[in-house]
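Omission of a single protein chain aside, the complex is shown with its protein chains in their original locations.
Presenting chain A:
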Amino acid sequence: MNPLVQLRGVSKDFRGVLAISDVNLDVRPGEIHAILGENGAGKSTLMKVLAGVYQPSSGEMVLDGKPTVFNSPSDALAHGVAMVFQETNLVPAMSVAQNIYLGDEKLFNRLRGLNIQAQRYLLSLNFYVDPTSQVSTLGAGKKQMVEIARAVHHHARLIIFDEPTATLTPEEKFHFFNLARRLKEQGIAIIFISHALEEALYLSDRITVMRDAKVVATDDTRNFDRDRIVQAMVGRSLSGELYAGDKRKARPMGKKILSVENLSMGNTVRNTSFSVFAGQVTGMFGLVGAGRTETMKIVAGVLKRDYFHGGTVRFEDRPVRYRTPRPAVRDGIVYVTEDRKIEGFFETMTIASNVQLGALATGANPLTVVTPRNARELATAWTKRLGVKAIDADARVIELSGGNQQKVVLSKALIQKPKLVVLDEPTRGVDVGTIVEIHNFINELADSGMAVVVISSYLPEILALSDRILVARQGRVVEEMDIAEATESRIMYAAVH
């Protein structure tokens, strides 16, 4: 059978960082194709290239045997490629019928006519959704149906799903599988990204595994099993060079500084329990949706746990419930964000002012006098220790490289003299040389007796840094292991459902 869409040697880079590199992929009409891989493997970027959100930096896309370029998602839709995003693109205040025909309206619409038309159309797809109901009142599963209906209405021949089952309940998941099969019978091809291996094995005809921006395996699903997929997901060539493979000896556990019991928050943190010890690096691994960031944000007062049955957090043997990060910072818990641009640094300010603000935040008197000079003195001490390279001390943080920005954010946090520091993806968007520096620095912190928690989605990083490893899945810590007994496959096994 001739493929519907083919990607030939497609790459996409963002400011020199390759998100996908030399990818070859073909999608056949009427197949269900699963895309698997770790966080950051390039799955989402690949799908967005297919859907016209991004244009490839090099390589070509062939549609029906002809090279094609999609300039925008609507252009892709005109060619029959639709994408259903994790966050739905529906207009919440409109009815189901209005959403399906959005952008297709005639000059004058009869609402009743539209509803009848939509009803017939939905029934023809076997979708049981009331066309008059407002979209905001629907559950995740029904919203997805409306999105699919809209795609099919636009004669989509390929529908791309980004983690379609992540927000669904088990019944809704089951229903989604049926929907996918029905679409397949109509000759529509489906690609879906998933973190759940069982789903992929159960539903798909073919599986493609991505790792480090490349496609590492594509095959019929019947030739795959759990082991082969996990092997493909983690087996890295790069890891040997950057992360020394020799097994270090774990640092001994210090005092138990943090203990979390039955912590819950909405749907993201579900009844999780674990402890953190001083003088050690505790690594936290998990896939998207594992709730690692949310859990540690609750500990640091950035988020609040459920009021009822929310569990307890004990810091230094004292139960704490912070409403804002301020009391947590003053008690000695500091959280360093994974998204430094959104909530990490102050972009219009100099390096010195950024670091100084960290120190100022721990004090109380608003009229304390500060001078540019004490800012600079504070800042130079820390920037020297971390080796921030900037053209001059008055450079604004926004003008620095990702690695140096991260060092500034680290300095701002560590100047607060925390007893427990949480580093969320400390090397994301950081160049290779700086990664080594940051890793050395993290080790120094633990050696000095601080409790360090490193959240990372990159297995080699977890293995290189941690003394103890916590693996989270679906909102709770499910496994805990010492570095001596940890292997990539063992961690990955615990992390996937």
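Operating definition for what follows: a contact is a pair of C-beta atoms (placed from the backbone, for glycine too) under 8 Å apart; a residue touches a chain by one contact, two chains touch by 3 or more; residues count from 1.
Keep in mind that, in the parts below, contacts and distances are computed from a predicted model.
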- Message: As a check of understanding, state which of "Inner-membrane translocator", "Cytochrome ubiquinol oxidase subunit I", "ABC-2 type transport system permease protein" or "Dihydroorotase" is the UniProt name of the chain not shown.
- Response: "Inner-membrane translocator"
- Missing-chain contact, candidates A:Lys341, A:Arg385 or A:Arg490, resolves to A:Lys341
- Message: Among A:Gly103, A:Pro252, A:Pro366 or A:Gly433, exactly one should touch the missing chain; which is it?
- Response: A:Pro366
- Item | Selected residue (touches chain absent from view) among A:Val135, A:Leu203 or A:Val302 | A:Val302
- Item | Among A:Val5, A:Ala19, A:Leu63 or A:Leu114, the residue in touch with the chain that has been omitted | A:Ala19
- Candidate in contact with the missing chain, chosen from A:Gly358, A:Pro426, A:Pro460 or A:Gly475: A:Gly358
- Where does chain A touch the missing chain, residue by residue? 14-15, 17, 19, 40, 42, 44-45, 48, 54, 213, 300, 302, 324-326, 328-330, 334-335, 337, 341-349, 353, 356-358, 360-363, 365-371, 396, 412-413, 416
